[in-house]
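Every protein chain except one is present and positioned as in the full complex.
Moving on, here comes chain A:
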């Protein structure tokens, strides 16, 4: 859909506002440019609709070099929402919203229909059509700004900090509404912000810029779990990294890697012994290659005891498993729902890797309150616990 190839923008001699940027955006993707002030987000965005011409490199939209196209035509096919909203104060809401259709010479009736249709998308009534922008609240103006970009149904929409000037509650509502709208309409969105929460909430993928250079590009999960460097980590913020850990951390990271297992060929009496030794009431059964076969518990062994059977002989109960790449948060809620004391963690081939226990849940809660690595505090708490026991 959108492709940057070694794009640079050089101002006055040798100042690189954007340097050697290459990336691709898929159709229907919501991509967020983020980075500190002056890192080149706006410059990068404006090069897409050629409000700024790149100094070097090629930007293509649907495989067509945008540099070879007529700028006016190009821009009519790309929705654009600027930070300051930019509604025309002398035009009614209808006139504002249907400006691009008017430039494209749609008939009056068609424009009016379109305006009504668009207002419906954000639950605003027809009575707003004849109002002027200064008769609307900030949030309503912002909505109209977004609708205006949607009016001629462009496949690609650029938005430069569109929700920047709003109070947090309105912003939150609009972000939600907008994300829904985007998914419903299947638009490709390029969105600029310096608000990390906003980026994490909206982005399919995020592109992190610093001093005009690309630092990392990836899904919010990828960026949260594997920040490319210290800058990204710092930019995300320690707090958020910890808070998000439970949301994005995979089971693999937090599982207990030493589950108590038993080979399927072992006899039931061996199983009992293992249970006694490890003080557990059930065992995960694996074969020689480490594939999970099921589990046995004390009751099952009890009812089969008389015969000299191996575990492979008794009917193993199927057990719920989670994949190693599953979200920790989802898996925990699963444990809680099932009322199970643990869930085995497996890979693609059902090979047993570890288990997730209720203790893991405690670890996660602990982390999100006191941080991930803080042994000092841990000692302190342990000490307090001991004291209270005494």
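Convention: a residue touches a chain if its C-beta (ideal position, glycine included) is under 8 Å from a C-beta of that chain, and two chains touch if they have at least 3 such contacts; residues count from 1.
Just so we're on the same page, contacts and distances are computed from a predicted model.
Look at the chain that isn't drawn here: its UniProt entry, checked against "Aldehyde ferredoxin oxidoreductase", "ABC-type polar-amino-acid transporter", "Osmoprotectant transport system permease protein" or "4Fe-4S dicluster domain-containing protein", names it "Osmoprotectant transport system permease protein". One of A:75, A:143 or A:187 touches the chain omitted from the figure, and that residue is A:75. Residue in contact with the omitted chain (choice from A:132, A:291 or A:366): A:132.
Checked against the full complex, the one of A:6, A:22 or A:84 touching the unshown chain is A:84. Only one residue from A:1, A:99, A:242 or A:280 touches the chain missing from this view: A:99. Mapped onto chain A, the interface with the missing chain covers residues 49, 51, 72-77, 80, 82-92, 99-100, 103, 132-135, 148-149, 158.
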